[in-house]
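One protein chain is absent from this view; the other protein chains keep their places.
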Amino acid sequence: MSQMNMVQSINQALAQEMERDQNVLVLGEDVGVDGGVFRVTEGLLQKFGEERVIDTPLSESGIVGTSIGMAVYGLKPVVEIQFSGFIYSAFEQLISHASRIRNRSRGRFTCPLVVRTPCSWVSRGLEHHEESTEALFIHTPGLKVVMPSNPYDAKGLLISSIRDPDPVIFFEPLRLYRAFKQEVPDEIYTIPIGEANVVKEGTDITLISYGAMMSSVLEADEILKGNNINSEVINLRTLSPLDKDTILKSVKKTGKCVVVHEAPLTCGLGAEISAIINEKALLNLEAPVIRITGFDTVVPLAKLENNYIPDVRRIVTETKNLMKF
Amino acid sequence: MSQMNMVQSINQALAQEMERDQNVLVLGEDVGVDGGVFRVTEGLLQKFGEERVIDTPLSESGIVGTSIGMAVYGLKPVVEIQFSGFIYSAFEQLISHASRIRNRSRGRFTCPLVVRTPCSWVSRGLEHHEESTEALFIHTPGLKVVMPSNPYDAKGLLISSIRDPDPVIFFEPLRLYRAFKQEVPDEIYTIPIGEANVVKEGTDITLISYGAMMSSVLEADEILKGNNINSEVINLRTLSPLDKDTILKSVKKTGKCVVVHEAPLTCGLGAEISAIINEKALLNLEAPVIRITGFDTVVPLAKLENNYIPDVRRIVTETKNLMKF
Amino acid sequence: MPKLSDEEIKELYRLMVQTRVFDEKAWKLQRQGRIGTYAPIKGQEASDIGTSFVLSKNDWIFPTYRNMGAYITRGMPLEKLLQYWSGDERGQKIPENLNIFTLAIPVGTQPLHAVGLAWAAKKQKKDVVVLTYMGEAATSTGDFHEAMNFAGVFNLPVIFVVENNQYAISVPRSKQTKSETIAQKAIAYGFNGIQVDGNDIFAVIKATKDAIEKSKQNNGPSLVECVTYRLGHHTTADDYNIYRTEEEVQLWSQKDPIERLRRFMENKKLWTKEFGDKTFKEAEENMEKAIVAMESLSKPKPDEFFDYVFANQTNSIKMQREYLLKYLDEKEKEIRFP
Partner (left out) sequence: MPKLSDEEIKELYRLMVQTRVFDEKAWKLQRQGRIGTYAPIKGQEASDIGTSFVLSKNDWIFPTYRNMGAYITRGMPLEKLLQYWSGDERGQKIPENLNIFTLAIPVGTQPLHAVGLAWAAKKQKKDVVVLTYMGEAATSTGDFHEAMNFAGVFNLPVIFVVENNQYAISVPRSKQTKSETIAQKAIAYGFNGIQVDGNDIFAVIKATKDAIEKSKQNNGPSLVECVTYRLGHHTTADDYNIYRTEEEVQLWSQKDPIERLRRFMENKKLWTKEFGDKTFKEAEENMEKAIVAMESLSKPKPDEFFDYVFANQTNSIKMQREYLLKYLDEKEKEIRFP
């Protein structure tokens, strides 16, 4: 056990998997000599050499596309896309190839690829440095989508992602990188992909979130507790495939649900969760499922950034309102 | 008035807008000499010349990216992407630029661009020739998304899209191109973007759909009528911005709702509609909002294609089941 | 003239004839509604077959929708090819013993996979060269550029074979790029490009062999531009009369690569009418057998397309699959979409 922030726990996960499996390699812009612009891959070049820790040209499509070829040939590329706002030029490679090669070749070829990429709003970010477009990947068949919300989850989920036989988009909420430390086992451990975590049991209402918004949700939960609202809090961990059972079980118990994400509202993951609850637990619902999300706009720069992101007060206020429904 | 199929009505809309406005031009792969692989741009080169009807290199990002530059400079490019399954390499240009240039420049620059692209399942299509990824664009702030479901709508909506001051993704359901003819006015007319069309009023249940699935929904509606189910049928026409008012008004009246689309289930437009209804009309709901959609898989090739697409029987069966809820 | 035994030259001829027979027959099958859309290779056989012929078994090819000649040269069963074109994905499962990658439809996107595979092979110190096919229009895509650049930077054993058949559907080569040759594009990436007469199978073989040799000596990638011509329509859905003259097609017909090889062989006394007839007849028999085999394949099971979404079926996929099966069973009362 050590106290680690998320940069450290991800770094450790990478180092341990690379140690364990010769086929794991890391590539991306500035991941080698520089150790990554957020220092997530620091020390890996020194430990594993240039053949396994590769600085690439500035070509997101090239990075993902060549990694697909490597994955097909038995390697385990762990790609870093420097910011998720720059993943779009690799979109075709992900959506038309990585996600489909198993299907297209009826299993002859497979694509066990991990794409790590920082996401989410961060204070004073430049444009494209604070995007939350996980829904684009969730909507795509054949991709798995994972987003940790603390150093412990990050390590366990990343190790599972690396071992997964299919392509995984691994979103790393940028503002959590150094936000806090946590006890993280020094040994290798995995957290299963596809299973949500009930962080706190409760009876009055279900709060569902993931990634960096989990911190705000947990903070809100503390305040709600003071208001005699006993929430059940779910951290999704995996966004695709979604753990519907855990969600439904909880909502059937509480009868109320709030979904929180910073991605834009329309067709975001909140919509899917609301639809599932509507389909499968309508009769248990005592109030509408509400979504507390980012707006359907570009994330504003520093001067207005605080107006974009759902904050603790918003979560508390909306939840309290909903309890009175 | 003439009897036209959708290819003809779109062709007429293009010709008339090009006639009316010197700044409108058409570009894409094979749109000139060939008249488009579906003949949608047939005759335009002869009428308007090479400067306004442009065969481009095979570069989707290049086509969209240069069109952005042209739109900024006052032209009105109407881009054809040969199949929506090939739009992904232009995704970054659409998502990071076309949709944001107005915002990024605080209105100094704007991007009145139309991207026409065939979509949807078609019998015996090759891979990537039958995709329904409208949700990716609906989720993106700053884009409008339109999908006609008959020749009449196609003409009016396309003319509106061309005149719209912002970028519009105009999806053309491939299997409707020559599926049927309809009376279409020879004059110019517009159909407003952002407004759904209540195709048929009814009281028992609301059926919502768009694009090629509308034909199946209308057929299903006929059968349901024979079963004494009086549906209200909504054709969305515009997918973003969504006409929530029309949806909510209808569901508040009927208390029941089925959304039909062929795009994959998870995080599709059906999820958004279900979520909106949940949020704003929960107390009016007498049954869950259900989604009848494509599966979360790649669209299979010919041998299994019929098993993928929601068909009339599925719509009828599910609706009848729902009526008994 | 590359070094080739008489038997090898005959084999080349046989492969070209087999490909031509496949092509013409596939066209007819589509017209009869027995398979779906098909993209003919007619006229490009020398480029396709010459390049694949000189590879070793452990080398790889990455074909496109048009490289039936390459597929056949590498030993792909004809009925699997037909199965694919008939709309059955199971035809895309390449037999385990063949180093052929499953074709992808989006133009220009596969060279990156080829580069990645070559990179992995190099890292694993395997003696492997990777050959990736494309048309001249593919060179306009961003992915082509990134693939070429990676191949150069990491000095990888890849050969980019561009079959410049003069058209991208209706768009002529001259509108595709202003560079005088496709071959010169390699200069942008710091390696060699060579332009050859793609209808001269010996020229094609020579250029490919040189490129292979170079790669094997760890001297990195090459681009081989084969100047050729698509004698047929783009696909069964196309009509080339809209965008080119019959005279142009006729002109190129006279350069038919099969006829060229035949004349060469005749001069060398390697071709007799008897040999020609026999070769043709065998090719036709192979094709007939393949058609029978393809048409007697059982239909895929109805839920087959759920099998390969993930290695391990997710709950959601499981439920959707069960729903479909129930639905197909027509017990309509029970179904409810998951």
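We call the chains A, B and C, going by the order they appear; numbering starts again at 1 in every chain.
One rule holds in what follows: a contact is a pair of C-beta atoms (placed from the backbone, for glycine too) under 8 Å apart; a residue touches a chain by one contact, two chains touch by 3 or more.
None of the values given here were measured: they were computed from a predicted structure.
**Q** Wait, the hidden chain, what does it touch out of the ones we have here?
**A** Displayed chains contacted by the hidden chain, ordered by label: A, B, C.
**Q** For the chain not shown, which residue from B:V72, B:V198 or B:V312 touches it across the whole complex?
**A** B:V72
**Q** Per the definition of touch given earlier, which of C:P106, C:G135, C:G152 or C:P257 contacts the omitted chain?
**A** Spelled out, the listed residue whose C-beta touches the missing chain is C:G152.
**Q** Touching the missing chain, which residues of chain A?
**A** Chain A touches the missing chain through residues 29-30, 32-35, 37, 55-59, 61-62, 85-86, 88-89, 124, 126-129, 265-266, 290-293, 295-298, 300-305, 307-308, 313-314, 317-318, 320-321.
**Q** Under the stated touch rule, tell me which residues of chain B contact the chain that is not displayed.
**A** So the residues of chain B touching the missing chain come out as 25, 51, 56-57, 59, 61-62, 65-75, 89, 92-93, 96-97, 101-110, 141-142, 144, 165-166, 194, 241-242, 244-245.
**Q** By the contact definition given up top, give the residues of chain C that touch the hidden chain.
**A** Output for chain C: 140-146, 149, 152-153, 155, 175-180, 184-185, 187-191, 220.
In the analysis below, only the chains that are shown with their structure count from here on.
**Q** Could you find the chain whose CA centre sits the greatest distance from that of chain B?
**A** The chain farthest from chain B, judged by C-alpha centres, is C.
**Q** What chain is most central when centres are computed from CA atoms?
**A** Going by the distance between chain centres and the overall C-alpha centre, it is B.
**Q** Rounded to the nearest whole Å, what is the centre-to-centre distance of chain A and chain C, using the mean of the C-alpha atoms as each centre?
**A** Centres of chain A and chain C (C-alpha means) sit 39 Å apart.
**Q** From the mean C-alpha coordinate of chain B to that of chain C, what's the distance rounded to whole Å?
**A** 34
**Q** Check each residue of chain B and list the ones that touch at least two other chains.
**A** Chain B, residues with two or more chain partners: 61, 85, 88-89, 127-128, 266, 290-291, 295-298.
**Q** Would you please write down the residue numbers of chain C that are in contact with two or more other chains?
**A** Within chain C, the residues that touch at least two other chains are 89, 104, 106, 109, 142-143, 305, 309, 316-317.
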